[in-house]
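Omission of a single protein chain aside, the complex is shown with its protein chains in their original locations.
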Amino acid sequence: MFSLSHAPILMVVTLLTAGFIVPLVRKHLLVAKALFLGAGLLVTILSFLVAGNVLENGTMVYNVGGWAAPHGIVLVVDAFAAYVSLVISVISLVIFWFAVFAPREVKYEAGYYALILLLTAAMHGIVMAGDIFNLFVFVEISSLAAVAIIAVKGTKESVEASFRYLILSALGSGGLLFSIALLFMVTGHLNMDFMRQTLAVTAGQYPLNVLTALAFMVVGLGVKSALFPLHIWLPDAHANAPTASSALLSGLVVKVYIVAFIRIAYMTLGMELFYLLPIRQILLVMASLAIVAGSVFAIVQDNIKRLLAFSTVVQVGYIFLGFSLLSARAVEGAVWHILIHAIMKTLLFLAVGVVIHQSGYKKISQLHGLGRRMPLTFACITLGALSMVGIPGTAGFISKLYLALGALDAGQAIFAGLILLSSLLSAVYYFPLIITAYFGHDASPTVSEPSIAVQLPLVVLSLAVLFYGLMPSVLLPLVRQTAALIMR
Amino acid sequence: MWLFWLFRRRCIKVNTMHDMVLEVVNRLLLPFIQLFGMYILFHGHLSPGGGFSGGAVIGASLILYSLTFRFARIKHRIDHDTSVFFEAAGALIYVAVGFVGLFFGYNFLTNRGVFPLGVPGQLWSSGMILIITLALGAKVSGTILSLFQELLEGGSDERGNP
Partner (left out) sequence: MSVEILERLYGNIYYLTSVILFVIGFHTMLTHRNLIKKLMALNIMDTAIFLFFVAIGYREGGQAPILLPGVERFVNPVPSALILTGIVISVSFTAFALALVVLLHKHYGTIDSDEIIAIRGKKYV
């Protein structure tokens, strides 16, 4: 009865079902936790199987209800979807583990798990959706759940931040829906493959519709993925969320919207449009601004989590830069960066969350000498920070190298210089954290390391940072195929 | 006139407990509202309407019920656990119906070949669509009611997911 062809839908359905069962068993917290972790583990195994199958046999198409493409709902798992859903499932499994074993920060734990499960299900759905309207529905579910996992902390700041995020996110959804309406008007299809084929014929007849749709979509998904001038909700939202939520939001959620943008703008509207319209130049400018301004804002932060949040703005700029440079290696670099930034930022957010919980200090200037009290945690933070800066031997170096080489390939050496400058700036804002922690007088003898179960995710992620820094060839075939698919 | 004043004062006095006009009117009205909601649910595959519309009508009737009788009869009140249960049960039935297709060797949520389709235009037809509509109705009415209850309880639990 079970064959691998059903795996894509099972991934989404498992997470959704678990998300509905967990609140029902909220009285038995142990069962809820087991279900939560079990669902994450099952989905991770399925995503590995799917990725292997896609590498071997090419794109998988799943017709829900047995109805084929133009009329039915389909899930399309190509190399891009397989890669991103692999990243989502592995990183989210680590975060699930942390959320279960870390000291509790939220009042309603079962409800929190259910929201995280819904968010993860929606992320898988966004990545695999074959038609544009299902993509929209999953974007909405993930937006709501993302706002909710900030608000569950219940503090003054987190409620305010999540409300602002909700309003801006709803604006973004409106833009996205408008652009879908305009595209539906031109093509009469919702399936992305058929849309692409029809657009090749009709886009020339209705250029205004396509142009407006593209504009609405850049704004809509730009707000959600915190592209620079539209990022104003991000620092507050990511800094005031519970630790596991911050990691999930910064590491994965922001990037999933970039994936949605790539799916619609690059893979549905088609590359030809990019040579006709100045959209690529606009994206390049916005990405460069994100890199420079985000770094400058990060330098002046004293609150550690806000620093990390601004660093996310910078990294989103990197990913958009790679995708809009449009040379093979730049796109590969951006695809790499989706994975590598997810690992690094999750590591940093989790480790900083542990430090904040153990010591009660939220500011860099308070960390004097904590590195000697919590050696393992600060070793992980140091590794993450080095990788963020892009020191050779860590994972961050690989994606930056690809991006810089891609910029040279595209004949725009200035962007390679920009990446270099940004590495320098990120050293400026990450090194004070490490230096204050290791040097300076030891003022807090009561602080100690957390339990081993809490440290396990940090160690796993640090090993992943080292692993991809030294042996990047493991996922290379999938990344190559993805880049080729985007550049098609 | 004097009678009116007396009546009015009595009303004001018991205003926080229960209002007789509301109770009587609602007792008359509620069965019809719910019957109409059921009609929309059961004819979801035959006419405009279906899971969401019918569920919304039933959910609204339940909100009306708990608004009117909330203070009067505590034990008759539909509590939060029940609405959450209906919410989850609707979704789980939907998924279970989806898996039936999988068990028979078809794709997820397959209708043709798995469920008896019946004659188009009759009430008992269209295979799983009717089951799904009913499940959705349960989910939507449960969700609407639990949203209402959560807002009533002062937004203490921030689960507002669809």
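Think of it as A and B in the order they're written, each chain with its own count starting at 1.
Please note the rule applied: contacts are C-beta pairs under 8 Å (C-beta built on N, C-alpha and C of every residue); 3 or more make two chains touch, one makes a residue touch a chain.
All of these numbers come straight from a predicted model, not from anything done at the bench.
> Touching the hidden chain in the complete assembly: which of A:Phe48, A:Tyr108, A:Phe178 or A:Phe431 does that?
Of all options in A:Phe48, A:Tyr108, A:Phe178 or A:Phe431, contact with the hidden chain holds for A:Phe178.
> Out of B:Leu29, B:Ala96 or B:Leu151, point to the residue that touches the absent chain in the complete complex.
Final answer for the missing-chain contact: B:Leu151.
> In the full complex, which of A:Ile232, A:Ile356 or A:Val428 touches the chain missing from this view?
A:Ile232
> Can you name the residues of subunit B that touch the chain not displayed here?
Considering the whole complex, subunit B reaches the absent chain at 46-48, 52, 120, 147, 150-151, 154-155, 158, 160-162.
> Given the full complex, what residues of subunit A touch the hidden partner chain?
133, 137, 140, 144, 147-148, 151, 154, 156-157, 159-160, 162-163, 166-167, 170-171, 173-174, 177-178, 181, 184-185, 190, 232, 236, 297, 300
Following the convention adopted for this analysis, only the chains that are shown with their structure count from here on.
> What whole-Å value do you get for the distance between subunit A and subunit B if each is reduced to the mean of its CA atoms?
37
> What part of subunit B is in contact with subunit A in the complex they form?
84-85, 87-88, 91-92, 95, 98, 101-103, 105-113, 157-162
> State the interface residues of subunit A toward subunit B in the complex, per the touch definition above.
Residues in contact with subunit B: 1-2, 6, 9-10, 13, 16-17, 20-21, 23-24, 62-66, 108, 111, 114-115, 118, 140-141, 144-145, 148, 151-152, 154.
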